[in-house]
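To start, the structure itself, in structure tokens.
Note that one protein chain is taken out, while the other chains of the complex remain in position.
Up next, chain A:
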Amino acid sequence: MKGPAISIQDLHVSYYGNEAVKGVSLSVETGNLVGIIGPNGAGKSTFLKAMLNLIPKDKGDVKVMGRTIKEVRKRIAYVPQRNDIDWDFPITVLDAVLIGTYPHLKLFRRPKKKDKEWAMQCLQRVGMQDFSKRQIGELSGGQQQRVFLARALAQQADLFFLDEPFVGVDVSSEETIVKILKELCRQGKTVIVVHHDLSKANDYFNQLILLNKELIGFGTVEEVFKPEVIKKAYKGQFAFMNEIGVSL
């Protein structure tokens, strides 16, 4: 059954009166790989967290798969920004992925053998099976991000949210991650990815949300990836835009 995966009406979020997200309305169809792009401090993480009701919103209505967020939490996987995690936490790679099975475990239940096997399969999918016994801090940035993607896969979600998954990540990890995200979309899942620069945005995503407090542009990559639209979001960052080959 298709239909909008997310529909947002007039979303406003502020921190102590300072508006971080202003009046965003949009609707994302199921099965898309959507990039949220915009400069640093544009409110991308805030937008993501407000959609998931992780921070209070001032105004607005968010429907996910046609329902309120509360009703569908277990069908959503969220991968936080990498610097939100304590990498010294005493946990192994496999146990971190196993946490992905927790949303579907009842209270007082522990993960069983089949959950562990499932976690291992998810690790295999991101190519990290040989690291299962390592402590999570003993990995490179790219490997850490792949482990967190494996955790999201373990959640068997229909909707995936990733906050800046490509920051501090090596090229081959980035390729692996993009490949898996594209596979997920082909399987009919919806994937929303925060991405702070424009490079490769046109290769990775089929829809873009261009954000700078307000919604600057939303649509297919062709519609949004136009100099005049992008200029509006990245005011004054022309040097950077030339670098990545956006001609003005």
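What we mean here is this: a residue touches a chain if its C-beta (ideal position, glycine included) is under 8 Å from a C-beta of that chain, and two chains touch if they have at least 3 such contacts; residues count from 1.
Convention: contacts and distances are computed from a predicted model.
Asks: Given the options "Electron transfer flavoprotein alpha subunit", "Manganese transport system membrane protein MntC", "Calcineurin-like phosphoesterase domain-containing protein" or "Ion-translocating oxidoreductase complex subunit D", which would UniProt use as the protein name of the unshown chain?
Replies: When "Electron transfer flavoprotein alpha subunit", "Manganese transport system membrane protein MntC", "Calcineurin-like phosphoesterase domain-containing protein" or "Ion-translocating oxidoreductase complex subunit D" are compared with UniProt, the left-out chain turns out to be "Manganese transport system membrane protein MntC".
Asks: Which residue among A:K59, A:K74, A:K179 or A:K226 touches the omitted chain?
Replies: Answer from the full complex: A:K74 touches the omitted chain.
Asks: Decide which residue listed in A:S7, A:T30, A:T92 or A:Q129 touches the omitted chain of the complex.
Replies: Of these options, the touching residue for the absent chain is A:T92.
Asks: Please output the residues of chain A touching the missing chain, sorted low to high.
Replies: 16, 49, 52, 54, 70, 73-74, 76-80, 84-86, 89-92, 95-96, 99, 102-103, 105, 107-110, 135, 155, 161
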